[in-house]
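Just one protein chain is left out here, and the rest sit where they should.
Every chain is named by a letter (A and B) in the order it is written, and numbering of its residues begins at 1.
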Amino acid sequence: MSVWVVCEHRNGALREVTYELLAHGAALCMGAVTAVILAGPGEGEALAALINGKAERTLLVEDPSMSAFNGTAQALALASLAEGAQEPPKAILGAHSAAGMDWAPTLAGKLSCPAVTDAVALSMEGDSLTATRVVYGGKLQSKIKLGGAKMVIATIRPGSLEDEPKAASVETSIEATSVSLPSELGKRFIAWVEEAAGDVDISQADILVSVGRGIQDKENIDVAEALAEALGATVSCSRPVVDMNWLPKERQVGISGKTVKPKVYIALGISGAFQHATAMKDSAMIIAVNKDPKAPIFQIAHYGIVGDLFKVAPALTAAVRAAKG
Amino acid sequence: MSFNLTSEQIDIQKAAREFARGEFTKWAREADEKEYCPEVLYKQAAELGFQGIFFPEEYGGAGLGYLEFCLVIEEFWRVDPGIGQSLGSVVFGSDLLLTFGSEEQKKKYLPPITEGEAIMAAAITEADAGSDVTAVATRAVLDGDEWVINGTKMFITNGNLADYIILYCLTDPDNPSRHQRHSCIMVETDRPGFSANKIHGKMGIRASDTAELSLTDLRVPKENLIGERGEGFAQFMAFFNRTRLHIAAQGIGVAQGALDMATRHVKNRVQFGRPLAALQAVQFKIAEMATKVEASRSLLYRAASLADQGIFDHKLIAMAKWTAGETGVRVTDEALQLHGGYGYLAEYDIERFYRDAKIVELYEGTKEVEKQVIARVILGKA
Partner (left out) sequence: MKIAVFVKHVPDVAEADLEVAADGRTLKGAGLPFEMNEWDRFALEEAVLIKDEVGGDLTAFLIGDEAAEESLRRCLAVGADRAVRLWDEALSGANPFEIAAAMRGAVGDDNYDLILCGAQSSDYGYGMGGPLLAEALGINSVALVNKMKVEGSKVLVTRELEGGWGEEVEVNLPAVISIQTGINEPRYVSILGIKKARKKPIDVLDGAGVDLSSEGGKLVVESLQAPPLGEGAEFLEGSPEEVAERCLALLKEAGGVL
């Protein structure tokens, strides 16, 4: 039985999640992992070298349509590889990432095979794959069986593997191949867009006072600013705060914002969705204030305060000020 | 008999809830502290169509009923009574104009309110004429084509903000019936002789403007008389039958808001190793509060939907207003009690709700006056 791992890369480097995927894959099929690299002409070899020793085999496709990410091209290529393979993969694994959210469901549509996205754990029982998913804002967990199909697809939440990735410690064979894609894919990459750099780099701060949707409004950011000022901290936030234009994008912690690892992270009114948590869970000390005792943030926080941030934060500000004299 | 709101009514309720939750919360504390309601909220409320919900479409309204208006007021008060009263009272007085005004008056005064261009008020109360409105002494005398008005008014909602005010005046002091001596006159506040003085230091609904008015040789055209001369008392009795519905909705809103807070608090607050909600005494309290709210709500919705069928049941409306006021006061009291010492601190919203609720038992007829009305219908003039 073989498992394929779709390698995610950007600007000539493999993204961290690819290594996690290889380890996930290895655990599922006891080593027989095929790494699939879809890359632009001339890019493949360097990427393949990074895989060496971590998969049994690397399937390498270089095609002009892969020079930049194109979910349609990727799904078409994977479909044709999988359908044409001598030994078709039992499972195709990818990352639940911006790219994975695009190509994976499209591929599932093309192959008409069972698929789950955003799995936090996978297990193989006999012939079928079971995925664990976190649902309802992190409050419940569900197990989904991808029953008896020939082939299944799963994308995995980055950072969800608890163990260190196991290296397969094998010599990886590289198999270059090609796919024929239609000349007109219906969509075209135009340009990368980089967030304009702001004047504050939250990833450099020692202490972050981070606000979430619980802050309710732009005017209330003052509450966090006062605490930050007293502590000599920087204010950061979760995504909805940026979506509503209460703080600039440069302050956003999370997968689509910045990854931070301060000495202290104080979360005010943040529920702790994985897209946020992944990017701050390695902070040395996490203190969370939330009025919902069941908020997932309390799972990763070291200290939790169940209460109204509008009471707790000003009290803490006052205490810090008093302590500093 | 259907006890279900229509899907449209549910949508209106949700729209009001979403707007109030999205926009009031951030201002509530400041509005209470500084005794004002931000301009931007008046503007937004009008743009979203919350002003003049029960006005017919030809006057710029939504052509809906009292029940719909009550649903909106309830949601507004549930989030913040002070701001709720500020925005809800923009139309205060319009019921009288709608019922007794001439076509010309309605066309002139109503559309600007729905557009957020004007604010209204209605002034009856005077220092020496509260529950007894027949004691009103502000004098209006016809001089040629104009009314000349002299007097003072007390506790007038929107007194400083209103563009025009319906003034309850003594026009026929010699009429043998106490109930035929007064008339309603529309007064534009930019006329010479009008002045308003803000009353500071109210216990609750502090965001809402309240003023003392003084009228000195104030002249308005004869045509500003609303309806018939000498009919003021009857007009206001009809008016109260409508506005008491709005006020009842306030009581239910403030109670529901307090109940929401109490429910959240008892689930989270741990004492003796368990959340307060695990204690039967606390459970009973929550059950009692919730039942009071639902009972008052049922009474109001019934009275309001009858009103929308053209049936203004004096007794039922007074019952709805009285119970809603009492529910507001009792439920905020119990909710504060459940918060313990924290409830006594200004940082907790329940402290403000507790202060806000009391007004519902006072204005638009004190609870004693409501009971009088109810008893009079049942017993006659015993």
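Brief remarks follow.
One rule holds in what follows: a contact is a pair of C-beta atoms (placed from the backbone, for glycine too) under 8 Å apart; a residue touches a chain by one contact, two chains touch by 3 or more.
Just so it is clear, the structure is predicted and the values come from calculations on it, not from any experiment.
Across the complete structure, the visible chains that the omitted chain touches are A, B.
The chain that is not drawn here is touched, among residues A:G12, A:G84, A:G137 or A:P182, by A:G137. Although one chain is not drawn, its touching partners on subunit B can still be listed: residues 7-8, 10-12, 14-15, 18-19, 22, 44, 47-50, 53, 62-64, 264, 270, 342, 347.
Residues of subunit A in touch with the missing chain: 10, 68-72, 97-99, 101-102, 105-106, 108-110, 112-118, 130, 133-149, 186-195, 206-207, 231-232, 239-240, 242-245, 249-250, 252, 255-259, 263-264, 271, 284-288, 291-292, 294, 298-299, 301-307, 311-312, 314-316, 318-320, 323-324.
The rule we apply is simple: only the chains that are shown with their structure count from here on.
Residues 25-26, 264, 268, 347-348 of subunit B are the ones that touch subunit A when the two sit in their complex.
Looking at the complex, you find that subunit A touches subunit B at residues 216-220, 291, 293, 306-307, 310-311, 314.
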